[in-house]
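Worksheet: one structure, shown below.
For this depiction, one protein chain was excluded, whereas all remaining protein chains were kept in their positions.
Going by the order they are written in, the chains are A and B; count residues from 1 in each one.
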Amino acid sequence: MPRRIAIVGSAQSKFKSKLADQHYGELIYKAVMKALEDTGIGIEDIDTVVSASCDMLDGRSISNVFVAEAMGAFLKEETKVEEDGSFAAVYTFMRLLSGAFDTAMIVAYSKGSESHPHFYTGLQTDPHFLRPLDLDDLTVGALQANVYMNRYGVTGEQCAKVAVKNRKNGSKNPYAVLRKEVSLDEVMKSPVLASPIRELEAYPVTDGVCVVIMAAEEKAKKMTGAPAWITGAGHIMDGFYPGHRDLAELKGLRKAAGDAYRAAGIKNPLGQIDVAEVSESFAYQELMICEALGLCGPGEGGKLIDGGKTEMGGALPVNPSGGALCANPFMATGLVRIAEAALQVSGMAGERQVPGAKTALAHGSSGLGLMANAVVILSKD
Amino acid sequence: MPDEPMVLKGNITAPYNWTTGQAAGRFLTEFKENRRIIGAKCADCGVVFVPPQEFCRTCLKMMEFVPVSDAGTLTGFTVVETKPPDNPFSLGDPPYVIAAVRLEGADTDFIHLIRKGVAPSSLKPGMRVRAVWKEERKGNLLDIEGFEPAPEAAAVISDQPILEPKIREVKGKVSVPYNWAYGENITKFFKETRDNKRIMGTRCSKCRKVLVPPVALCGRCFAMTEEKWVELPDTATLVAHTVVYLPFPGQPQEPPYAYGMLRFDGADTQFPHLIGGIEFDKIKCGMRLKAVWNEERKGDLFDIKYFEPLRE
Partner (left out) sequence: MRRAAVVGVGQTECKTRNLDVTFPGLVHLAVTRALEDAGLTIGDVDAVVFGSSPEYFEGVNHPEFWCGEASGGYMKPQMRIHTGGTVGASTGIAAFYHVASGMYDTVLAVTADKLSEGVVQLGLSTVYDPIFGRQFACGAPSAVAIQSRWYMHKYGATEEHSALIAVTNRLNAVKNPYSHLKIPNISVEMVMKSPYISEPIRLLDACPASDGACAMVFQEEKKAEKTCKKPAWVHAVSAVAEGVGYVDRDWAIPLALNKAAKKVYHEAGIANPFKELDVVEMYEAFTYQEMIWMEGMFLCEEGTAMKLIEKGAHEMTGELPINPSGGVLSTNTIGASAMQRQAEAALQVMGKAGEHQIDGVRRGIAHGWGGGIQFHTLMILGDEKP
């Protein structure tokens, strides 16, 4: 790569299921100011701002119109990626790699409570073949879970274990919405939303903002003593119609991870990666994601969680933050994963720190049933 | 004591006329007229996609439309137990079953429903299922009521020629409710307009300019406004205006009407509002205006009915 780029700072709002007392603009500038303050820089040090948000979620078309100022983008080079924030991060990485900018800020946000997840996700369907079935992320996800579990004999209990693990991790994350541990029994007895997905295996509606600051080498080293270098990135879009994909395999994610691994020189992900933060809106997804990332073979996600490798203290802890199951601010979820992964390699993840983490993976996703995926590899060196 | 938060409840409702094109157009026409399911096949890779696409996603070449059977095997399913919020596409009360079916002749799965009345416990992946067609069909995906188990169902693929797309567009509607939070500052602003007919602004801590609406951040300086509020009169100067004549479905005001950007006396930002009490052709940039307050005020922009010329 022509120049080295690092994450030098980040901020997350304390995610909540409903922040009715805060205007979304306030949420944004508070997080932006915190990110700048924690990094020890001013808005004048930022060359370009890239945001990730969604018109239909905000109920404000061209969603960056009224928050350009709150993002500190007034008279700056600015653009918006209308995907999960991880895609905005990948594009920002490219903007910096090009040499056109030395510093950048990525801002991703949503207030899921001001609308309803059904509309944000359900309206992603086409008008002719999917819309008449009133599908959304839950029902497409449930269909995917069913196909996946049947194909490989993954059990409901194995999926539930993901929720137990992530909720336990989330209890130590001050930014998480859900901070209470749950037992396997509680998960298995929680009501079914759409079979096989149960209430405690689904994400909470979340309001919040995530901000990440990136810089090119020279500036990065001045801004922080612990930069998280971006050593690889990849993003791939799979087919649109769920039936036109093999729902049990995340082919696109496998390819995106392959691209990121190639750039980062990772041949054995389980051995070379110390920690992963992934975007699992529903518990079963973490197992599928782990498979596509090559942490285990196809269909072995259930065994992976049974073996405890992805727990804190395991060979490769997945979602020390609690993941999307503990806080899922649409558009920001993947950027939160990147921020958390950066904190891990910078050694600043507090109670959720994986000791000695040198290489971290972050995953973000957009679309129904994990249709489009982005992978970013961060490294201490 | 911080003011209790206020929220603007609203929704965006919009009508659509979705074009069906060559693929969905043929598919829906065949549904309605021939109770037949069609797919599309790429001449290069030979894969049959159901529902059909116009072009191959791998080589982007146009595909050929081919009929497939309305029977096949069940790939997977979900029993939906929670009702999505009301919307124009609601399927009614759960439980209902969404299924993926591999139709005979197709290389992909077709997503549809299991017919109401079939016990979910009787469903097994890999079992044979068949479409149950409605007697009265409208050229919609739901012309099939759903699929049902049919162990003996034969794979009949009629080879009569595929009809041209007679269904060219499909009408529909999107309706999304929103709760836009005012936040602390705007809540205070609207409590003041509602309770005291008072205009309140904020002052930037850096450039010292006054902002109405009273946001907490001066975007130009990227600096917070001061905690102390500024009270302004309800008089203003018109900066620029328009008279709207163009009507469109779903318009919140009925044209013609006049509105403009005005600057409250003492403020350094513009504020949008209606202009009334004057003939349209007498409205001029720079004219002096005064708020006409509504008798009934709810804490929103229409606490002020409109602005009329100030008689000084």
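Simple rule for what comes next: a residue touches a chain if its C-beta (ideal position, glycine included) is under 8 Å from a C-beta of that chain, and two chains touch if they have at least 3 such contacts.
The shown structure was predicted, so the numbers you read here are calculated from the model rather than taken from an experiment.
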Fill in the blank from the handout: Touch assignment to the omitted chain, from B:V129, B:I186 or B:A236, lands on B:I186
Completion exercise
Missing-chain contact, candidates B:F31, B:F110, B:Y178 or B:W229, resolves to B:Y178
Problem - Given B:N17, B:S90 or B:S205, the one touching the chain that is not displayed - result: B:N17
Fill in the blank from the handout: Of the candidates A:G239, A:P298, A:G314 or A:G347, the residue in contact with the absent chain is A:G239
Fill in the blank from the handout: On subunit A, the omitted chain is touched by residues 1-2, 49, 54-56, 59-62, 64-66, 68-69, 73-83, 87, 90-91, 93-95, 97-100, 119-121, 123-127, 233-240, 251-252, 255-256, 259, 366-368, 371-372
Completion exercise
Had the left-out chain been drawn, it would touch subunit B at residues 8, 10, 12, 14-24, 53-55, 57-60, 168-169, 172, 174, 178, 180, 182, 186, 204, 207, 209-211, 213, 215, 218-220, 239-246, 248-253, 255, 257, 259-261, 268-274, 280, 285-286, 300-302
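FYI, only the chains that are shown with their structure count from here on.
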Exercise for the section: Provide the C-alpha centroid distance between subunit A and subunit B, rounded to the nearest whole angstrom. Expected result: 25
Fill in the blank from the handout: Seen from subunit B, its contact residues with subunit A in the complex are 2, 5, 7, 10, 12, 16, 18, 20, 24, 27-28, 49-51, 53, 57, 75-82, 84-85, 87, 89-91, 98-100, 108-113, 120, 125, 140-142, 170, 172, 174, 176-186, 215-217, 219-220, 222
Practice task
Give every residue of subunit A touching subunit B within the complex, in rising order.
Solution key: 19-26, 29, 43, 56, 59, 68-70, 72, 74, 111, 113-116, 118-119, 122-123, 127-136, 138-139, 142-143, 145-147, 150, 191-197, 239, 241-244, 247
